[in-house]
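Excluded from the complex is one protein chain; the other protein chains are retained at their positions.
Up next, subunit A:
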């Protein structure tokens, strides 16, 4: 079966600037792909090509096996899209706007009303349903845009910064919403917020200057950070010999270090490539032996460090031109 969403070597040039440089992706149902990258990396441009708003300079986009270029209407029917900034018609009410969107998607009568009611409920828009959109707060406007995107229960959801402008509670709600829709949809979420990746994404794609520089799970992404996959645990002195022996036997542990603590116990520092497996196996050993472990702590690695490490070339370049304006 064709992937839900596929980008085949997409390229977009604006005059002399290459905004997107051969991006290839396949997204399946059940995946929430976190699309990361610095401002101007090409995230939004890529999404605009996937949704058929922009024509690629090279390459092709497919939605459920349908070419966006050859049969745009059929491709667009399968997509729910929240464009950057959640644009909506300011003079309409959320009810009018959502009804309009439903009609363009071929929903009429009771089916249309049911779809609107479902989206309104999912985004808690009941309170503002008959106010004009231009009078709504930024958070509500974003939610109106999201409601429009999920209205027709699409197979593919493409959301450009869905939580921008929301307060922490609303962010939480939107993440829950995305998580709840995950199992039968392919979802792409672009974001600047790295914690969001941890919260909702099953996969991370980081792009920098139009190219993919990382594609993997959030755990692998975090694993790129220095000190990632490192587990620290404090054990009593009498357990040390046994512990060393058992930890050395674990395939998941690639390096081990131990230091006595001031109160006479020993702190183990265990490193592994797969930190999830690492913590599972190590806690299994500790539980099995019945040691009174203390301060079991996983050094999670800092996402923003990975982000910076993978996309910092440009920053370095700018640093070396201290004070000079670098014009695009």
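The rule is simple: a contact is a pair of C-beta atoms (placed from the backbone, for glycine too) under 8 Å apart; a residue touches a chain by one contact, two chains touch by 3 or more; residues count from 1.
In this section, contacts and distances are computed from a predicted model.
Visitor: One chain of this complex is not shown here; going by its UniProt record, which of these names is it: "Phosphoenolpyruvate--protein phosphotransferase", "Dihydroxyacetone kinase subunit L", "ABC-2 type transport system permease protein" or "Ligase-associated DNA damage response DEXH box helicase"?
Guide: This omitted chain is identified in its UniProt record as "ABC-2 type transport system permease protein".
Visitor: Considering the whole complex, which of A:104, A:135, A:176 or A:254 touches the chain not shown?
Guide: Checking the options A:104, A:135, A:176 or A:254, the one contacting the hidden chain is A:104.
Visitor: Considering the complete complex, identify which of A:64, A:83, A:162 or A:272 is in touch with the unshown chain.
Guide: Considering all chains, including the one not shown, the answer is A:83.
Visitor: Suppose we count only contacts with the excluded chain; which residues of subunit A make the list?
Guide: Residues of subunit A in contact with the hidden chain: 14, 48, 51-55, 72-74, 76-77, 79, 81, 83-85, 87-92, 96, 100-101, 103-106, 132, 148.
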